[in-house]
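Heads up, one of the protein chains got dropped from this complex, but the rest are sitting where they should.
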């Protein structure tokens, strides 16, 4: 958990409104756990005020770079998308607890399920799993063929299924449709995406890990903005997405 | 009175915290009256919110460029100083009524008195007077030798006297000290600078024109932020610096 | 009727956008930028009985995402306004709302009566909320009984509908709103500015000569939205919403919160074309939101929608 002004190496739009941002700095050396996130100050001024949580998508320790993929949505990410190589970016991180990679052993199979802008953190996870000798299968869901990104990158990790809401590529529908239509066997499952998708997975009773999103204040566990109820225990029990998560065991958290 | 996003041609620091900014755009063609000012939006965002009034320092109609000199002071001018050639700048202007150049005839002498960041508008004025065959004498006051700017530019218009508060260059003291120590004869006087300086001139009973500063909201006469009392008339009488000024006849306004 | 048009007491508006009082003078400065007939309405600068100079300068200061002003209701007095400021506005096809201020009930009543008698004036906005006037001004806006009494007297004197402009500097905005509604107000305008201060470390004094001033601009938008949302649910008269509006999206948000029309203040200083730009953008927003008429948006955040919400 460090704070550093890192330098932007490159930034490009890889799909409509989806940007790939590569930055370099000392702080990268702490980024070893896939599923952790960075808290990004998109401006040097006090406006917009809050940092933006963005997942670690890829890390290159040799080049000391970290890659983030983000969707240009509101004020903050719009400003971020205007940054140019050489510009500085104030990062806080890595934050949260990542995906446990030791839940699948060498020779076993891991299934990665990513929906939309939930895809990025799975890439660094998949790379680490692959290095550990785990077979990786990915199901990636997008709105349409035009919105697909990083498909090739995931193919380098193993088999890839794609779903699109409009059916313009891959299976028509959602990642869960792929899951029910294809008979995929796996030993561990990791998912990140919109809450509807994670809820569907949780209801299907599969086992594995999911990464959640919640609006954040501090990102470090101090403000209690990002709490979730837990299914068992007292009604006042909770977990914090920023520091207990963003990755949780499926079923551990109410979504 | 137009609004346009102009392009920055160049920007450089010409003295400590004093920046020379050159921009180009269609709007320049309306900038014919020296003493008028531009209302500059220093950011594309809503923060800082208000525009900054900056005087027209020089205009090149052939190149369609306008030069502004400004002192980096607070939030707005700090942001402005970070802009680079090619960046866009939202300008509103030209605003206000400028220096009347027909008060001095060809062959007569005009005295320009500028204090600190009040110097810039006098340059474009001096150039126009010179073109009209008027002899130009300038008294420029600065804090110290290091703070002097545009001295050479003014020398190209005519005789120049410099004063510095610490005496490190020219006459030690203020522009008014030059005025009392040197016997300068002139037919018209134009001044711009801090209120203390203008007040001193007004009290000495000299005749001529002064350019005032006042905190502004709209810059176009609508918000009534920038009013000044007038010496004669009802207690509710006023002038607006942004639209009636910023140039006034000495004695016309209470400062 | 177009997709943007609407009807409010006294006002037939082409669109819901009007410049806010004190941020548009009497229109002439903006007339050099665009045709004022484009506007839904115009709220004129506050009028008092006698001419007023207002407070000493500095009268404005910048704050984070906002500004303070302490103009202090400078204006040439109601008679001069009628004689000099109204006639040039005759050429525009736009309803005029006259904003009325005063130090006493009598002054308010007299000014409102005179202005409401003008054919050009479509409605009165009763400014009981100016934070920048020491004598009385503010207390009309912070005490429900005083506000109600004033509203009733002005209603009696006015030939035109009366919108009461509420101050946000109160413990209970709903109490104020309900009090003036009960007293006969035809509509509400809200919010006026929040009282604030900017300090100058160099002089070690407040920046404004008047020390305090009214905070406006995007900084106060959340406070405005909250107050409109609360008030809209407990009154049945329409609300003209304002406070930090700078874009068509803001207008949508204010209408969802409960505003029937929206006034734009500070944004006019940042961009003299703010109002026409917003008006121009609104239609595209209706398309984006799959909405036929802008009036459907009003109170949209708490009413039932026939067409289901867009899925995220």
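Things worth noting here:
As written, the chains take the letters A, B and C, and residue 1 is the first residue of each chain.
Going forward, a contact is a pair of C-beta atoms (placed from the backbone, for glycine too) under 8 Å apart; a residue touches a chain by one contact, two chains touch by 3 or more.
It should be emphasised that the depicted structure is a prediction, and the values quoted were computed from it without experimental measurement.
Taking the complete complex into account, the chain left out of view touches A, B, C. Looking at subunit C, the residues touching the absent chain are 63-66, 68, 142, 169-172, 194-199, 201-206, 211-212, 215, 217-223, 225-226, 229, 244, 249, 252-254, 256-257, 289, 300-301, 305, 309-310, 312. Although one chain is not drawn, its touching partners on subunit A can still be listed: residues 1, 3, 41, 46-51, 75-76, 92, 214-229, 234-238, 243.
Residues of subunit B that touch the chain left out of the display are 46-47.
Just so we're on the same page, only the chains that are shown with their structure count from here on.
Of all chains present, the one whose mean CA position sits nearest the global mean of protein CA atoms is C. Between the Cα centres of subunit A and subunit B there is a gap of 54 Å. Taking the mean of the C-alpha atoms as each chain's centre, subunit B and subunit C sit 36 Å apart.
Note: centroid distance subunit A to subunit C, computed from Cα atoms, is 45 Å. Across the assembly, subunit A contributes residues 46-47 that each touch 2 or more other chains. Within subunit C, contacts with two or more other chains are made by residues 64-65.
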